[in-house]
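Omission of a single protein chain aside, the complex is shown with its protein chains in their original locations.
Chain lettering (A, B and C) follows the sequence in which the chains are written, and residue indices restart at 1 in each chain.
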Amino acid sequence: MTSENSIPQKTIDVSSLPSTMFDTHAPIWWGNTWGLVIETVVFGCLIAAYFSIWTMLSPFPPPRVDRFPIIYNPVPDLTIPTINLVVLLVSLIPDILLDLNARKKNEKGVKIFLVVTLAFNIAAIILRFYEFDSLHFKWNDNAYGSITWTILGMHLIHLFVMACEDIFGIVWVFAKGLDEKQAFDLTVTAVYWYWVVGVWVLLYALVYLGPRFL
Amino acid sequence: MAENEQKPKEEKDEKQSPILTPETIEHERRELEKTWFEPRGVIGWLSNTNHKTIGLRIICTAFVFFGLGGILALLMRIQLAFPENNFLGPDLYNQFFTTHGSTMMFLFAVPVMEGMGIYLVPLMVGTRNVAFPRLNAFGYFVYLIGGILLYAGLILNIGPDTGWFSYVPLAGPEFSPGKRVDVWSQMITLTEIAALVGAVEILTTVFKQRAPGMSLNRIPLFVWAMVVTSFMVIFAMPAVMTSSSMLSMDRLTNVSTHFFNQAEGGDPILYQHLFWFFGHPEVYIIFIPATGFISMILVTFTRRKTFGYTALVLSMIATGFIGFGVWVHHMFTTPLPQLGQGIFTAASMMIVIPNGVQIFCWLAMLWSGKWNLKTPLVFVLGFFAIFIIGGLTGVMLASVPLDLQLHDTFFVVAHLHYVLIGGAVFPLFGAIYYWFPKWTGRMLSEKAGIINFWLLFIGFNLVFFPMHILGLNGMTRRVYTYIPETGWGELNFLATVGAFIIGVSVLSFIGNVLYSLKNGLVAGDNPWGADTLEWATSSPPPAYNFQYIPIVQGRHAIWERTEDAPVITGLNVKKREALATTIHDAAPEHKYELQSDSIYPFLLALATGGTFIGVIFHPIAIPIGGVLSVLALFGWFWSNSLAHIRSTHEEVEKDPQNPEPSLKPVEAKI
Amino acid sequence: MKRISKILILSLSAFTFLFVSCEREERGFRVEPPSAGRIESKQLTPLQAGVPTANPPVHNEYEENAYAMAEGKRLFSYMNCVGCHAHGGGAIGPPLMDAKWIYGGQPEQVFATIVEGRPNGMPSFRGKLPDYQIWQLAAYVRSMSGQVPFDAAPARNDDMKAKPPENSIEEAKPIKNMPRIP
Partner (left out) sequence: MNTDKLKQDRQEEQDKRKILSVCICVHLWTKKMVFNNRLFFVLLSFVLSGCRGSQSALDSAGVQSARLENLWWLFFFVCGAIYLIVMAVLLAAFFRSRREQKRANSETQPDVMPNPEREKRLGNIVKGAVAVTIIVLFVFMIASFRTGRAVNSLREAEQPLVIKVTGHQWWWEIEYQDRIPSNNISMANEIHIPVGRPVKFELQSTDVIHSFWVPNLHGKKDLIPGYKTTFVFQADKPGTFWGQCAEFCGHQHAKMRFIVVAESPEDFNNWVVAQRQSSVQPATNLQKRGQEVFLTTTCAQCHTIQGTPAYGRVGPNLTHIASRSYIAAGSLPNTKGHLGGWISDPQKIKPGVRMPMNSYSSEDLQALLEYLQTLK
């Protein structure tokens, strides 16, 4: 129908349509969402493995007897993990503001909140490394150690990815300014961060509160 | 369902622009040709992001792996032809059957379906390219690296030898020394990344880039099939990635976790659950696209509209859902509670219902249509004859008591080949005969096609029908030999003969393809008189697919098109722009620019693949690979799309060669 | 296209040739034992502790073969070596996780120790095990102190964690300048 010899009789001109739309209208938002669905399923599998290992071990977590100090009820410590949880939850505030500023194309606000978000992100990464100690086990001690390290590690990878995205955003905005496309990308990145924080609330409850209170 | 009178309302709001003149058409065509010019040279080849090129690459690569897997199967059949045969020995045999199974599942069946989807879906929904062209290229390279890893392993004597399921503890660190299983698990992770990437592409493309007017109830059935498949991929593949990563971590140097170590609280059955939570949906991930092929082929070759469109769509969705609830029927012989067995029996039998609905709808189409009995339709008829046997033996396997006898015997081997070859490979061959003219502009030979079909049909039944009886006679799976007292020799010999007939049939297919590429009849735009949008453009389609995005007025876009239907103008021809439409009604919403060609997807794939392969040998690969991957990603997002297009424009202008394909102007008579 | 395929083929074949000598994974079921054969050390007295060997060290091919070392590991528990040496930690017998061994740590010395037996409890396995299995054991024993390529050494067991897996043990360094006990 579009070959040379048949000329279309009627046309619909779309040249006046906008070139960026936010949220569910945009393909990239959908791509990001599918990615998050995949990651959520991965965490779902890890949670299933966690419970499966729970049923295999009794008591759970198993007493730590092969290393000093011996701990008979090695439920994970709560101090650093809770601080990290608070850090992550508070980081939502600059991130929401970043989201709003990007929508308003407010370049100055975007710059400020990008840096603040990155700072929170890096703080979370550093705290995460201390968090591993509060588990009392190493990954190769037993299956409990393996699964908790893996859950924390998987989440740590997401924190790293976010840090890279933030750094990229900062470099771009400071070098090239805030164009429409970049503003939109920042809103999508914000969705990713909401997910990273949201999934951590559940994982925190599972890994740290679960053995203590269930 | 009233699909004809509903047109998106937004269309009327758009201003009607003046009628196009031949000059503007020609001018815009030249501009599009420049904008969408496919880069040349080695770097160009590696950075091409056109969905048709990538799709064909995936399909060709998958067929190469199909051939390799088939050669392994032939060697295995020679080993089993006689009792106490010494052709391969257990070590090679175990490597071969593992590689055969893994190849056919991970390197052939899933990728070839994804490849068909990546080629056809953007054409069928009427858009210029997939939503994330660079991601698409990345997916292909990751898949290729995974496949090369498996076969390099096999050549270097590190071929995996624990079966395509790699159950622990056999595949665990203690009983599989060396790197063999590591190669397997990294191959799995790489190919699953590729599959996930393809699924994200297809879902986003279908959700946001359909041609105006293609509301949800007008989407072609193959596109629906790919949507359901992609959903299943997104929910199933992460499970196998998790289990294969856990297996790697259990095995790898300096990691040595205890996920599957019973003594330290791990659970070998956890692996089976995770694996089969993926492993059963995998079957439908392979089968549902094939049902899409069948629905498309039947419409074209019975010359009638789809019978039971809604029922077919719903039954595909139902299959997708129930497919996740049946995985335990692979584990009926493990210690499981009775209640669980009952539930999974019921679910496994329930999945017959949607498949039954599909088959009955197709039979109704065949009953009421006018048959244009060409090779694609012949392959679909072969599908009926074979797949239904596989489906019925599947019902037998769903029953717990029968499964206790049949599980892990050659009966299961027969069943799964009847389902996968009958259910996926026959429709796939039909689909290739159907769409080959679209890909290449030339028809495949009909005569060779019929020969191909009969050889495949006879050979297939000769190989796999006796296996039912062998299984009932007690022959278990994955045995490298058997003693003469068992009396399995004759039927096994018969099966080996059949395997060679299949080999000849595949050779005839390859011959047909190679011959027809140069000498086939020239196909016009629409040689089969088909109904969907991909036949509305030239064969092979231009890089930009459609010069003007068409408006869809019915389920059968070409058949139901009125004479005065409008087309879309106003997309920027100097940019790689696509039209985004609303999810439900596919009304035009906004335009947006697709990413341009880039070498970075290839570099990222190299970095990712290098990390996964390197970590088998040394943990240092993780930090190095991680940094390289991040660098590649920075390059990926940083590289300006416009700069690249400008350079290709110049390249085209310098290039005296006319990029237009020169075909003889003779139309084939079908 | 042609050029690309040429490059691809070339690089693939280079890759293949690069690794063709890699025999780490070979599973020799009916193999000749490493060249040394039986070590014929003529012992006049059982007291020959710490005598340095004059012969050049024997190359035990099994130390580069993952399958052979896994077999050695299996034999280590089958032949009840665990009973005295524990999982390398030592109990009744000396520990094997360090490289400072009374009767020498070279492959042929380990082989000789297993074949001949040693005073104070180490039994002789002469004739009780085929030579090739003793070589497999010797390779495994050396892997416990990280003296074999770590990507061929056995990984962890599917049982209680008694020690870190052989493939993650750092290579043990003999302690130099230790005061000699006369």
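The rule we apply is simple: a residue touches a chain if its C-beta (ideal position, glycine included) is under 8 Å from a C-beta of that chain, and two chains touch if they have at least 3 such contacts.
Just so it is clear, the structure is predicted and the values come from calculations on it, not from any experiment.
Undergrad: For the full complex, can you list every visible chain touched by the one that's not shown?
TA: If we consider the entire complex, the absent chain touches B, C.
Undergrad: Touching the absent chain in the whole complex: find that residue among B:T103, B:T127 or B:T162.
TA: The missing chain is touched by B:T162.
Undergrad: From the list B:M214, B:C361 or B:L444, pick the residue that touches the absent chain.
TA: From the options B:M214, B:C361 or B:L444, the contact with the absent chain belongs to B:C361.
Undergrad: Can you say which of B:W45, B:F87 or B:F384 touches the chain missing from this structure?
TA: B:F384
Undergrad: Considering the entire assembly, which residues of subunit C contact the chain that has been omitted?
TA: Contact residues on subunit C toward the absent chain are 27, 29-30, 74, 78-79, 127-130, 132-133, 158.
Undergrad: May I ask you to list the residues on subunit B that touch the chain which is not drawn?
TA: On the side of subunit B, residues 89-91, 94, 162-163, 167, 169-170, 174-175, 262-263, 268-269, 300-305, 307-308, 311, 333-335, 338, 341-342, 345-346, 349-350, 352-353, 356-357, 359-361, 363-364, 366-373, 381, 384-385, 388-389, 392-393, 395-396, 399-409, 465-466, 469, 472-474, 476-483, 485-487, 490-491, 494, 527-531, 554, 556, 559-560, 670 touch the unshown chain.
One rule holds in what follows: only the chains that are shown with their structure count from here on.
Undergrad: May I ask you to sort the chain touch graph into line, ring, star, complete or other?
TA: Its topology is that of a complete graph.
Undergrad: Starting from the mean Cα coordinates of subunit A and subunit B, work out the distance between those two points in Å.
TA: 30
Undergrad: Please work out the Cα centroid separation of subunit B and subunit C, and write it as a whole number of Å.
TA: Computed from C-alpha means, the inter-chain centre distance equals 47 Å.
Undergrad: If you look at subunit A, which of its residues touch at least two other chains?
TA: Those would be 140-142.
Undergrad: What residues in subunit C touch two or more of the other chains?
TA: Each of 156, 161, 164 in subunit C touches at least two other chains.
Undergrad: So in the complex, the part of subunit C that touches subunit B is made up of which residues?
TA: Counting only subunit C, the residues touching subunit B are 1, 3-4, 7, 12, 15-16, 19-20, 22-27, 29, 66-67, 69-70, 150-152, 154-161, 164-165, 167-168.
Undergrad: Okay, in this complex, where on subunit C does subunit A touch?
TA: Within the complex, subunit C touches subunit A at residues 156, 161, 164.
Undergrad: Can you list the residues on subunit A that touch subunit C in the complex?
TA: By the definition above, subunit A touches subunit C via 66, 140-142.
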